[in-house]
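Shown here is a partial selection of chains from the complex, left in place.
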Amino acid sequence: MPIVHITRRERFSAAHKLSRADWTPEQNYATFGKCSNPNWHGHNYVLWVTVSGEPSTETSFVTDLSALSRLIKEHVLDHLDHKNIDLDVPFMKGRYSSTENLAVAIWEQLEAPVKALGVSLRTVKVEETENNYVEYHGER
Amino acid sequence: MPIVHITRRERFSAAHKLSRADWTPEQNYATFGKCSNPNWHGHNYVLWVTVSGEPSTETSFVTDLSALSRLIKEHVLDHLDHKNIDLDVPFMKGRYSSTENLAVAIWEQLEAPVKALGVSLRTVKVEETENNYVEYHGER
Amino acid sequence: MPIVHITRRERFSAAHKLSRADWTPEQNYATFGKCSNPNWHGHNYVLWVTVSGEPSTETSFVTDLSALSRLIKEHVLDHLDHKNIDLDVPFMKGRYSSTENLAVAIWEQLEAPVKALGVSLRTVKVEETENNYVEYHGER
């Protein structure tokens, strides 16, 4: 049986900043530049979730995309969309809100529920702006 | 001589919320939904500025796009990019940060300096998400 | 007060064909080419609806985009999305399913309900493929 990869695109709009509480504003600005603005800024993040598996002989689907989309909504988007990543998101507590950390945290949110769908989580891709994106494949 | 329209695209990432200080959180949520999240959210805004004029016989340009881009940077982007629209932006003071108000305010910021370039400001277009955008043509 | 234009983007996927029942297959092929395939073909149509008005002093909105989106869903998308334009769509009965006719028909579907929102319908834009789109501004 072929193993096919299927990707769902989702979007969320959120506020954040990059700054360490144990650094001065000057130190934060030196490292994080305008991303350290104390009053926050924000982005339209785009999220792609890729899973793989064998197409079902009954439905010809690797997985029902509506089910995958609902799962992403419940475990990721409901926590992030129209939120402040640094203040409002339980699964980002204690982590700086870099796109790198966000991709890894989204992977951790999705790994178990995707497995429960009977497919393998392959890639979490997060685009912060049209010029920057991050991918996490579960590598350590 | 032909009158040609020329458009420059720029981008800014900013935080904001939609909520009235004189309303309760429940009233704000009823009208503004998740856009009223007290801890802010944010967007990658895309801005298109259209000006028109006759191409110069000397340079064949309606206007030097580098000059137009610098002017947009000075009068608009330096105030909005990586900022909180509700807290950090002098020209948005006293206005709710709807995309409508943002487009009108950007028009007001650009009208005089664009005129000083010798061309006419025709349209300010602001995209908030891939599904929503606003255009202001200076109509009243 | 400024008059601002606001645009909502929506999408629908539909089947159709271009062929006249009173023509032979050869005549249809001569005029409509591969678009006349008897077993249908289909598109991901993209729809932009532009309305204009003065931003409300209470909400700063020209119109609540969620309300506009629901109205487009009720009057347009629920009839067209995942349908056969030639067989399933009451408001396209008796009209060939060219993008031109589709744009005019969508305008007619939206004109009254948009007016009831208190704003003016300005443009219906329908994209059939990345290389072709149609705009209708209500001109006759």
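Each chain carries a letter (A, B and C) given by its place in the written order, and its residues are counted from 1.
Quick note on the criterion: a residue touches a chain if its C-beta (ideal position, glycine included) is under 8 Å from a C-beta of that chain, and two chains touch if they have at least 3 such contacts.
Keep in mind that what you see is a predicted model, and the values were worked out from it rather than measured.
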item: Total copies in the full complex, given that 3 are placed here; value: 6
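Just so it is clear, only the chains that are shown with their structure count from here on.
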item: Chain contact graph, described as a line, ring, star, complete graph or other shape; value: line
item: Rounded Å distance, chain B centre to chain C centre (Cα mean); value: 28
item: Chain C: positions in contact with at least two other chains; value: none
item: Partner chain A, residues of chain B touching it in the complex; value: 11, 13-16, 34-35, 37, 39-44, 81-84, 87-88, 129-130
item: Touch list for chain C against partner chain B, complex; value: 1-10, 50, 55, 59-62, 64-66
item: For the chain B and chain C complex, residues of the former touching the latter; value: 18, 31-33, 95-101, 103-104, 130-140
